[in-house]
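Written below as structure tokens is the structure these notes are about.
One protein chain omitted, others in place.
Take a look at chain A:
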Amino acid sequence: MADINPLLPVSSSDGSSNLTGQATCRRPIKVVVSIFFGLLTLGLFAALLIRNNGPVDYVDVHENERGSLASTAFEKAENLKPVSRGPAAGVSEKSNWAFGGDLPDYPWNNSMLSWQRTAFHFQPEKNWMNDPNGPLFYKGWYHFFYQYNPNAPVWGDIVWGHAVSKDLIHWLHLPLAMVADQWYDKNGVWTGSATILHDGKIIMLYTGSTTEGVQVQNLAYPADQYDPLLVHWVKYPRNPVLVPPPGIGPNDFRDPTTAWLTSEGKWRITIGSKINKTGIALVYDTKDFINYEMLDGLLHAVPGTGMWECVDFFPVSETENNGLETSINGHGIKHVVKASLDDDRHDYYAIGTYNDRNGTWIPDRPNIDVGIGLRYDYGIYYAAKTFYDQNKKRRVLWGWIGESDSEAADVKKGWASVQSIPRTILFDKKTGTHLLQWPVEEIDSLRLKGKEFNQVRIQAGSVVPLDIDSATQLDIIAEFKIDSDALDKATGSSDASFDCVTSGGAAERGALGPFGLLVLADERLSEQTPVYFYMTKGSDGNLKTFFCNDQSRSSKASDVDKHIYGSLVPVLRGENLSIRILVDHSIIESFGQGGRTVITSRVYPTKAIHGAAKVFLFNNATELNVTASLKTWQMNSAFIQPYPNL
């Protein structure tokens, strides 16, 4: 840019014929103007220099408390203990390590890595998987679709994988259902849901990321409705059917739900989004899944929760023990809104009341609203989705379980991610505040040899080995009785701040806990994963029970997640403490109090594998003796394989 030196005297003869008579008056004005511009220019330069070099302090700025992972590592430079903000963010709960820590990387060998593959959890034969998509039951088969990378064990090139099963357990792989072959899903055939219409036909709505990277909703349907395997799918020729509406960002519009009928006979869906940092659910009505009208209002919104992914919306009965078809409404029915929060990679739900006329929903308890209250699962669990199983009249929940090891290990072993065992969902009538999740009953068909242990007394501070043969494929149902005397005698503490996540894990002894089971533990307990209860007594005498899962000593390897997961679990008067655990190689799913609080974790032992894995009962409390009764079963493989002779 030409820099005229404004301090040079300006010539009085500027050649303008109009001004010859005014030369003497203009000279001082010219000088003043020149000086002014000169100073302005200098001032601008000075401002530029100061702004550039000015000292700026790194401020630990977080968008919200669940946000940036980066700062946590640097607050704990020498400390590899669990971070105080809760499980590290990250799709697969990968924690961020402090640079300069002193534990070596782990040389994984093929025996350790191949052991990690599960026997009865759904996973493709290789490569990467994430969100469950479009689950449904049709013509005798359960269908499961999923986000899949056919080319690598890391996220990318996402298409829809597909598998079928007669019983939600024994799965048969089918060819890919949909690939990224249109401009409107070229950058990703992302998550979607199925709706079964009045005449039994199926439609699928899914999010496509266009060639421009815009998130749109697309319609697809089976190529042949008479094919019970629904192998081939057709995309509606005039997709997309929905594009981001005004005021919604092109990257904040995804994961359409299953539709439900309104009282006017229209279909209604909801799609998660955000406005600034408020997570929202948009609502659309349609008659044909091609033309939509967006409702003026939102289904619901919660400030500070960020983007709502994989929104789910469904009714639950307050009185019956069966699931409800998605369109059901009326007396004795509550509705659940669920969202997967992009910011912290956890799934949250809330129970409330739906207003059909204006398409809105309000939570029963705003203090535990969506995104700030209850979670489906306090471990590694995301992008969950339910469907109504009209075959057995139940609502079934799928959830994606990522890896919490290093990507180097994923690349070496050639796969990443599993799905949880499908769970039934019911309203918990006893508490009125929680949902109950429980593995579908068909899992019981995998039980082989069983063993029962009755009234095993576990003294304070002891570990009791359980004599079962193999311990890498197990179903365990355990009940714990505690002396009510000990509970009464225990002194209440005014320190009411226990939290599984920030605690010292199972090694931290309290008066009334921890006690429970050690799974995937070797004989010397050099590796162990405790699944346990921890009770606290407040100064007011009130007891609280926590259900936790401690990975801190789960493996000698340093490149795996070592956090402690868990949460409060409601325990009602007269209830014994109960746990169910499914152990399946590198995944543990644990259910507290019949599924009121659930924790899924991925565990990667180096020693407690194959025949060396064992199970123990333990009681690390100081003032409590515990009596446990339990049943354990060896679990058969589900022999998940490609559909034969397709």
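To be clear about the criterion, a contact is a pair of C-beta atoms (placed from the backbone, for glycine too) under 8 Å apart; a residue touches a chain by one contact, two chains touch by 3 or more; residues count from 1.
Heads up, the rule we're going with is that contacts and distances are computed from a predicted model.
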item: Undisplayed chain, where the name is taken from the UniProt record, one of "GATB amidotransferase", "Calcineurin-like EF-hand protein 2", "GPI-anchor transamidase" or "Pectinesterase inhibitor domain-containing protein"; value: "Pectinesterase inhibitor domain-containing protein"
item: Which residue of A:L136, A:A194, A:V283 or A:M307 touches the chain not shown here; value: A:M307
item: Contacting the left-out chain in the complete assembly, out of A:L40, A:L197, A:I290 or A:L646; value: A:L40
item: Residue of A:P107, A:G200, A:P237 or A:G332 in touch with the missing chain, whole complex considered; value: A:P107
item: Which residue of A:Q225, A:N251, A:T278 or A:T502 touches the chain not shown here; value: A:N251
item: Which residue of A:T195, A:Q215 or A:S503 touches the chain not shown here; value: A:Q215
item: Residue ranges of chain A at the interface with the undisplayed chain; value: 1-2, 4, 6, 10-11, 14-16, 18-19, 26, 29-30, 33-34, 37, 40-41, 44, 48, 51-52, 56, 58-59, 61, 63, 67-71, 73-74, 88-92, 94-105, 107, 152, 154-156, 187-188, 190, 209, 213, 215, 250-251, 306-307, 342-343, 345, 406-408, 410-412, 558-559
